[in-house]
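Starting off with a structure, shown below.
Every protein chain except one is present and positioned as in the full complex.
The block that comes next holds subunit A.
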Amino acid sequence: MSQVSTSPSMAALGATAKPERRDIGLRGRYAAERRFRLYGMAAIAFGLVFLFLLLFSVVSKGYTAFQQSMITIPVEFSEQIIDKDNERATNPQKLVSANYPVVARNALAKVLGVSEDDRQGLRAINGMISDSVRTQLRDLVTADPSIIGTTRTVSFLAHGDLDSAFKGQIDLSVAENNRKISDKQIGWMNQLAESGALAKHFNTGIFVNGASSRPEAAGVGVAAVGSLYMMLIVLVLALPIGVAASIYLEEFAPKNRFTDLIEVNINNLAAVPSIVYGLLGLAVFVNFAGFPRSASLVGGLVLTLMTLPTIIIATRSALKAVPPSIRAAALGLGASKMQTVFHHVLPLAMPGILTGTIIGLAHALGETAPLLLIGMVAFVADIPSTPLEPATALPVQIYMWANEAERAFVERTSGAIIILLIFLILMNVGAILLRRRFERRW
């Protein structure tokens, strides 16, 4: 103790007389302190770096998916090719089954100045046009057969490989045989780009198209509609059931074995791996109850069961946060227990409940594994008009595209991830705003 009390005076003596201090390892201890602190900062930095790497990797691969190369040229709807023997009046199948890709190919060959006898050249030109041109021209002609024999300016999709090359994603230093696009096609590409016939347009197809084996024509339309159906089902089922269950557990339940059992169950269900819910859905909804496979109804039911624990837990804490004085006042004025809860407690807890629900929905929107098991990994090209029809979901579409080998699908996959993340961000921001706006502190 005396040592301590004298040390300031010794320090005051100045640097001439070296103070006699007991070595308590302060230097080492402070170094350890700094190291420890550094570890903490490094840990947070590690997490954040990978967050940004992840987002950067997705965005840098995917932002180009929102633009698509289109070829805009005058197309001659030659009667010679579409309906040689003029039998469209008697045989309506004729216009449906006509060889439209040749129409587009010839139009492009004409623009590029390739002779119609140059078979190799024509094949190379075919490789620059998306196969989706078949349905596009067919729809044009069947809608208005009078355009046969005339020449119209049409915009159609470029082939996926040409699209990649035009966006500069194909390494041109690789030997010609080892890449998907030849030097001749690159030359034509530049020629078309200079004349303005080939240009990048905003890609609406990725938002509205269904599944396609051609990357340039594939989109998340079906998946988005399927996800929308499922979110609606989850909202309609999980919100009322979850709120009702929480009200019972928080406000009415006596403390007995039955309510204990429910509590334990809810806590465990929150921790059950999502894939187990998929197995449940497959065995109960599809196999036992006979609901159609791949339907968004089944997906919605499975996600409802999965989201319920989240919503129940959030709702209970929102109900708990309403002070007992509110209940006491309502009961004191003669309201019944039920009236107290539904007229006073529930409206006050509503912002918290909705916040929890939105976060639960966001989780459900990103969930993939259970949907794989109930058969939502399907090739669905047409937008489903009811929840009973086969559909896919946004994350499942991402999974399916991630398994595709073609280069252009990586871009699509990243684009779909960006769309999914934007939805999730919107939902979470909505939840935060809701909480900020309506949260009350008692």
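Heads up, the rule we're going with is that a contact is a pair of C-beta atoms (placed from the backbone, for glycine too) under 8 Å apart; a residue touches a chain by one contact, two chains touch by 3 or more; residues count from 1.
By definition in this document, contacts and distances are computed from a predicted model.
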Among "Phosphate transport system permease protein", "DNA-binding transcriptional regulator, ArsR family", "5'-nucleotidase" or "Acetolactate synthase", the UniProt name of the subunit that does not appear here: "Phosphate transport system permease protein"
Sole residue of A:248, A:379 or A:438 that reaches the chain not shown, by the stated touch rule: A:248
Hidden-chain contact residue, picked from the options A:266, A:361 or A:408: A:266
Hidden partner chain, touching residue among A:215, A:309, A:356 or A:384: A:309
Missing-partner contacts on subunit A, residue numbers: 29-30, 32-33, 35-37, 39-44, 46-48, 50-51, 53-54, 57-58, 61, 240-242, 244-249, 252-253, 261-262, 265-269, 271-280, 282-284, 287-288, 305, 308-309, 312, 336-338, 362, 365-369, 372-373, 375, 377, 395, 398-399, 402, 410, 413-414, 417, 420-421, 424, 428
